[in-house]
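Removed: one protein chain of the complex. Kept in place: all other protein chains.
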Amino acid sequence: MKIQVQSQNFDIAAEINELCVGRKDIGAIVTFTGLVRDFNGDNKIQQMTLEHFPGMAEKQLATICAIACDRWPLQGGCVIHRYGPLSPGEQIVLVITLSAHREAAFEAAEFIMDWLKTDAPFWKKEQTAKGTHWVESKTSDTEKCKKWRK
Amino acid sequence: MKIQVQSQNFDIAAEINELCVGRKDIGAIVTFTGLVRDFNGDNKIQQMTLEHFPGMAEKQLATICAIACDRWPLQGGCVIHRYGPLSPGEQIVLVITLSAHREAAFEAAEFIMDWLKTDAPFWKKEQTAKGTHWVESKTSDTEKCKKWRK
Amino acid sequence: MELLYFARIRENIGHSSETLPQPGNVSDVKDLIGHLREQGDNYKAAFENELAIRVAINQTHVNFDHPVDDGDEIAFFPPMTGG
Partner (left out) sequence: MELLYFARIRENIGHSSETLPQPGNVSDVKDLIGHLREQGDNYKAAFENELAIRVAINQTHVNFDHPVDDGDEIAFFPPMTGG
């Protein structure tokens, strides 16, 4: 699976096309796109900045994808994660999974997202009218990740 | 949610853009695309033809989407299903779900696909070197659909 | 009643729709299937296996014990295989 950590935006259609062009064996494509929302709880977000650990970020994403490929019959996919300053409405992360069967594509995409949230070294900082603050990690994300260990 | 039953192809990027343009409240976009595969078991598929029940197809898709909107906090979405002759590699169906949270977007998209498989009046006919035949409905699809009744 | 046939059932019968005045002895879907089975080998083949038949009256799924009315649009088709 293709892994990219980048500051620039991505184009879902171009990524799907790159993965699928000329192929006739794919039955299901699932994509997940994460976006910057303008509200987090009661706080109106003006901007979000994503910090990352270069090198380790790519390594962790590759590990997560390798586990997914081991667990589900995937025919390919990609993970693209951005860093740097992002405004509400902007794209943060893209996961694409390809499979002959829809269930594998759905489950693998959700698995990759759940693991990525707790295992990939990215940190979000939100800027609101009251100032900036680091986003706290969520217990619910850790729980979601645990469900895959069964 | 937007429902379309059409013979012409669809453009995922254009559909996402139509749903999201100008919005900053969306946190997660999940898309599912179903494609014609060139193999079904041992049979090499030359072409697939999708027959549908005009009117009832749209009605059933709208019902499925209404149930999904009732069950998950969705911020929009669409279902596009094609009919007519399709070649391997071509797109058959597109489901898009938008939500503030990824879990809702994932679950609703999978739910819509599972119900659509058993409840929307479409029928696939495959053309192979040995002739044409109607695709049999799968028990596994009925089972997948049942899991949502819990 | 307006009858519609789709997919394999349409192919078995040889046409996709027909209008039929409600027969006197037909009050529900099961009766109607019984009546149609007597209309020739093509109908017999179409309606042979009840497990492979789905019915919609006025575009709503119904069971075989659902009553039928002369003004109904009644569609017969195999289990669905879209998506």
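In order of appearance the chains are A, B and C, and numbering begins at 1 in each one.
Here, contacts are C-beta pairs under 8 Å (C-beta built on N, C-alpha and C of every residue); 3 or more make two chains touch, one makes a residue touch a chain.
Bear in mind the structure is a predicted one, so any value in this text is a computation, not a measurement.
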Chains on display which the left-out chain touches in the complete complex: A
Per the touch definition above, residue among A:Lys2, A:Lys24, A:His101 or A:Lys125 touching the missing chain: A:Lys125
Subunit A, residues in touch with the chain not shown (by the definition above): 34, 50-53, 55-56, 59, 81, 92-93, 113, 116-125, 134-138
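Everything below uses one rule, namely that only the chains that are shown with their structure count from here on.
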Chain whose average C-alpha position is farthest from subunit C's own: A
Euclidean distance of C-alpha centroids - subunit A vs subunit C, Å: 49
Whole-Å gap separating subunit B and subunit C, where each centre is the average of the chain's CA atoms: 26
Centre-to-centre distance between subunit B and subunit A (centres being mean Cα positions), rounded to whole Å: 23
Per-residue multi-chain contacts in subunit B, two or more chains: 34, 113
Residues within subunit C bordering two or more other chains: 83
